[in-house]
Each structure stands twice: as C-alpha cells, then as structure tokens.
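One structure below.
Only one protein chain is missing; all other protein chains are in place.
Naming follows writing order (A and B), and every chain is counted from residue 1.
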Amino acid sequence: MDLMWKHTFGWLSLWLVSVALTGCDGSSQRGEGGVKKVQLLNVSYDPTREFYQEFNESFAAHWKATKNEEVYVEQSHGGAGKQARAVMDGLEADVITLALGYDIDVIAERTKLLPLDWQSKFPKNSAPYSSTIVFLVRKGNPKGIKDWADLEKEGIEIITPNPKTSGGARWNYLAAWGAALAKELGGMEGIRKATPEQRAAADKKARAFIESIFRKVPVLDSGARGATNSFVQRQLGDVLLTWENEAFLALKESGGDQVEVVVPKLSILAEPPVAVVDEYAKKHGTQEIAKAYLEHLYSPQGQQLAAKHFFRPNSAELISTEQMAKFAEVELFQLKDIWGSWAEAQKVHFDDGGIFDQIYQPK
Amino acid sequence: MELTLHVSLGEGSCAKQPMSRKRSYSVLPGFGLTMGYTLTYLSLIVLIPLAALIVRAASMSLEQFWAAAFNPRVMASYRITFGTSLVAALVNSVFGFIVAWSLVRYRFVGRKLLDALIDLPFAIPTAVSGIALTAIYDRNGILGHTLFQWGIKSALSPLGICIALTFISLPFVVRTLQPALEEMDGESEEAAMCLGASRWETFRRVIFPALFPSLLTGFALAFARSLGEYGSVVFISGNLPMKTEITSLLIITKFEQHDHLGATAIAIVMLVASFAILMSINGLQWYLAKKFRG
Partner (left out) sequence: MSVENKHGIQDPLWVQWTLITITIGFVAIFLALPVAIIFAEALKDGLKTYAIALKDPAAWSAIHLTLLVTAISVPVNTVFGLAASWAIAKFEFKGKSLLLTLIDIPFAVSPVISGFIYVLLFGLQGWFGQTLSDWGFKVIFAVPGIVLVTIFVTFPFVARELIPLMQEQGNDEEQAAISLGAKGWQTFFYVTLPNIRWGLLYGVILCNARAMGEFGAVSVVSGSIRGKTATLPLHVEVLYNGFNVPAAFAMASLLALVGLLTLALKTYLEWKVKQQRRELALVNE
C-alpha cells in the first residue's frame, strides 16, 4: 500500500518537476551584453503576416546598420476588428497596421491612445501601400467569372468573410456596391453627376446585388485568411472575393495549379493605413523607433518588399517595371467618392441594424 | 501503522452522484479553514469576474438590455444553439445508453480500448477536434463527400453543429450511466422475469426506471456543455447570421465590433441558462439522494 502511494507521489512530483524545468526558461530572450536590444510590437490584420515577417528582418538590419541597436519586432495577426479591440483593451502595440482607417479611428476616439488626426502623421494618408479587391477562381475559371456582374449568375457559390469582424470583407462589400452603382449610373463619372433620386434608385439596385451575393455565401469566416482557407484548403465555393495581395499569395502558396486570379474592370482602392500608438510607445520609450519602423515602409526597401508581397506600392517609381507588371490595369475608385468617409460607410452598412444586418433578416 | 483500510476510485466523470449515508459531522476539524479558502478562491476566480459582467449589464436600461439580448438575430442564435445542443444531447442519450450498456454488460474483444476512447473528447483540445471534424464532414471531407452527394449537408449547416456537439458531449452520458449500470443488482430483473414479465417489459418497467435519473443527469450535463461550446463548432459551422451562427460566436463577434454592452447582454442570458441547468442537475441529485436514503 505504501508503495502504491509513493508511486503516485512519484508521478506527481515527476510531472511537476518536468513542467517547472521546461517552463522556467521561457522568458530569457531579452538582451544582455553590449548591444542595446529593443522590442516592438506590430499589431496587424490577417493577410499581412508573410509581408511583415520579411519586412521586420529588413527593418532590423536597417536599424542595426544606422543605430547599432538590435530590434526584434513581434507580430500579432487576426481579423481587423479583433486586433483593434485587443489594442483598445490593452494589447500594447507600438504600431498598428490595420486593414482600414475606421478601426484606427475608433481606437483614437474611444481611448485617446493616439491622436484623432493620426492619419496625417505619415505621407499619403498614412497608407504606405495599397491594394484592391479581386476574384480568386478555380483553375480554368470553370464558371466563367470575369467581372462583378458575373457574381449574379445562379448556381455559383461565393466566399467572403464576415464584414462585421473583417476589414477585408468590408472592402469586398464596398467594392461590389461601388461596381453596381457604376454599372447603373454609367461609370464613376456618372456616380459623381447623379442626382439624389438617381443615386437612390441605383443604391437600391446595388443593395439587391449585394443581397444576391450574400445569398450565395455558404460560410462567413471571421477574417480574410480564414476565408482564403475555406476556398483553397477546404475547396469551398467557386469564387473568393479578397485582397489582391491575398489572392496572389494564395496562388503562390497553392502551387499555381489550383486557382487563378481574375481582376475586375473596376474595383475599390483599398488603403490599409499604419499608425504609431503614441501612448503605448511613450510607455515603452519606443516612439522614435516606432516612427522609424513605419517610415521604413516608405523607403525603397520597404516599397520593394511590399511589391514583392503583392501590395501596390505607393511610390511606383521606386519599383522596377517588371515588378509592377504583375499588377493588372484596373480602374480604381475611392471610398470617399461614394460614401464621403469611412464613418459614414460603416454607419450605413455595417453597424448594428445597418444594411448588412438587414440582408440576413427574414422578410 | 497501516491506517488505510480500503481504497476506492471515482470511476465516473465529474458527474458522479453522491451516495451519502447519514452521519455525524461534528468531530472533524478544518471546516473553517477549508470553507474559508474555498469561498475566497471561488470569489476571486469565479464570482468577482462574473460580477463584473453583471455590473456592466446594470449600466444598461431595461429596454437597451432587451434590445441587445432578444433582437431577432440573437434570438435566432439562441434557437440554433439550444436546438442543436438539444439534438446532440438526445442523440447522445440514445447512443450513449447503448454504448454504456454494451461496455458494462457485455464482454467482447476491444472493450477496454473502447472504454478508454470514450474520454477522447475530454482529452483533445476543442479547436483540434474542430479541424479534424471539418476534415471528415466537410463537403470534400472523407465522409462528407459521400454524405453531400446523398443530399445530407454534414457541414456548414445546423447538422454540422450537431455533429460537433455530439462529439464533445458524448462522454457525459456514458460516464454518468456506467457507474449506475454497474451498481444495479440483477435481483429485481430476475424477479420480474420469474413473475412472467417479458424481456422488453422488464427493461421498460424495471431497468430503465432505475437508470433514468442517471440518464437525465448525463443528458443535462451534455446539454449544458454543448450550450457553451465554441472551438469545435466554428470550423464546421457556416457561421451565417440567422442560420448557422451560434451564440458563443455572436458574443465574440459583438465583442470584436467594440460592442461590449451587446456582448454582455447576450453573455448574461447564456450565464443564466447555464446556471439554471446546473442548479436543476444538483437539485435532481439532491432529491434522488434524499429519496434513496428513505
């Protein structure tokens, strides 16, 4: 009997010791020795993980060369809403690089972690790179999806994430809406010239278009990457609406023989902005390096890396023409041309009780 | 000195029923210490955090709360969550009964292995189960491929949610029934048979009534566990509002939309529901214990 008890005790202590041993050295990555070590945390949205992984190395080399300091950039990725929520609740990001300006606006308004005019702190509205919304279809495009209007065809399935939680999904939605308006009113010029009545009639058509799209959506993932997985890994749906950069990445990762990218004639200019979270950076004493980190995005290296990862660089002159050739010609409209501001678009379409919610209400 | 006289192991899961006898309670020391510790720890870890939820909800007016917790989309999620949990718990009651019955009453090759496998859903992380179930029941999954051809949507549908919930809650029914089945003595059923009752009648009138309380407890535990499940469901469900969106997902969606109040209101409703179910399980056990004591 005693033996049994010792046996038990032995098991327990063995387990405790082994766990304690492995648990102890978890946090020993901080610097000792001559070179100063700095850590930065970049909280970003879903499809940027591969880009920032490479960019962080580039920045670390750059910083080592100029300041002789070791910098290690930590990454966190997820649906844009989740990431903004985490920063507001205390995820101490030195910089945020989110899918759309509205989520950063919300942080600024509700928490004062960064100034309301954050968007004016870096060139080009704090958007070092841009992207647009394209289609990813199965190899050979069996359903013949060429442009937005083809999404209305019966018998196809569309994959797009949940606009409530995903930034990319909101761009998808707005791109589709804008395309429908342009079709009704005769291009962007027509939208600008339309009378309020004409616009209202066209909005109605656009809404019907959006409804027909979401009727064909079998699964709403919470982030853009989840949707890509549904389409590529799980083989769901006939067409994926997604970021241009994500579509090219999925094409590359799947070996190029499963899917292909289709670029519509007209799409939205999607500008994922970046910002230093001043309060957190101040707390960590990383204001200078956080600013340098984001400025590095605008440097030739940063722009080239962005282009390499299929983001459209903001300074195309820094990129070779071969590199630029992969970005198809597409007419891009801006969000403000149609909705004025992100806040307005958010309120009408995505807030509770907005048009997106109404789509799913039983009639 | 060898003080140990007998050893026994709680073979069931956390849901085993107390089989207490009447006894005096005054002699033993340590009530103040252990009770004090229990209450302090309970308060710190469970009660204060839950109080935060309730205080947060108290900042809402009744209308606000009502609108947030019972609007059509949320109601649909309750229907889906409660409906699929109910189906899963019922399926598990039927199959769990058969499984427990076979494991206790019959002897066959592989019985021990099967018995050990029952606890798998306890031991495997829910997210991992979710990915694995999706690989099986998805439209292009191993079984899903065929099921979809037969017109059975085993993923991206309420049925898919039921499958995930059945998986995670199976052990509860089996593990509550097993000890009860083992403790049953054969005398009453033999007596019934001797008195001329048919096999089926014996089962219906003697065996089943004796097992029913355990079955009910197992059912309720499985149901309660299913209500809160998140990790394994989000992969296999389509997550469409009004159709396949479970309440846990809706809470986190609200939360990520910066709508803390909306999330709080729904969380409170779910909390009350779980509390009520647990309370009735404990009440049921208390009642049965009293009944058996005479």
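Everything that follows uses one rule, which is that a residue touches a chain if its C-beta (ideal position, glycine included) is under 8 Å from a C-beta of that chain, and two chains touch if they have at least 3 such contacts.
If you're wondering where the values come from, they're calculated on a predicted model, not measured in any experiment.
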{"item": "Candidate in contact with the missing chain, chosen from A:90, A:140, A:196 or A:362", "value": "A:90"}
{"item": "Per the touch definition above, residue among B:89, B:104, B:156 or B:240 touching the missing chain", "value": "B:104"}
{"item": "Per the touch definition above, residue among B:30, B:151 or B:196 touching the missing chain", "value": "B:30"}
{"item": "Positions on subunit A contacted by the hidden chain, ascending", "value": "1, 4-5, 8, 11-12, 15-16, 19-20, 22-23, 25-26, 41, 43, 46, 49-50, 74-78, 86, 88-92, 110-111, 223, 225-226, 229, 233, 249-250, 253"}
{"item": "Where the unshown chain meets subunit B, residue by residue", "value": "3-12, 14-21, 23-25, 27-31, 33-35, 37-38, 41-42, 45-50, 52-53, 56, 95, 98-99, 101-108, 110, 112, 114-129, 131-133, 135-136, 142-143, 166-167, 170, 181, 184-190, 193, 199, 202, 207, 224-225, 227-231, 247-249, 251-252, 255, 260, 263-264, 267, 270-271, 274-275, 277-279, 282-283, 286"}
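The definition used in the following text is that only the chains that are shown with their structure count from here on.
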{"item": "Residues of subunit B defined as touching subunit A within the complex", "value": "2, 4, 7, 72-73, 134, 138-140, 156, 234, 238-243, 253, 255-259, 262"}
{"item": "Interfacial residue positions of subunit A with respect to subunit B in the complex", "value": "1, 79, 81-82, 84-85, 88, 106, 110, 162, 164-165, 217-222, 234-236, 352, 357, 360-362"}
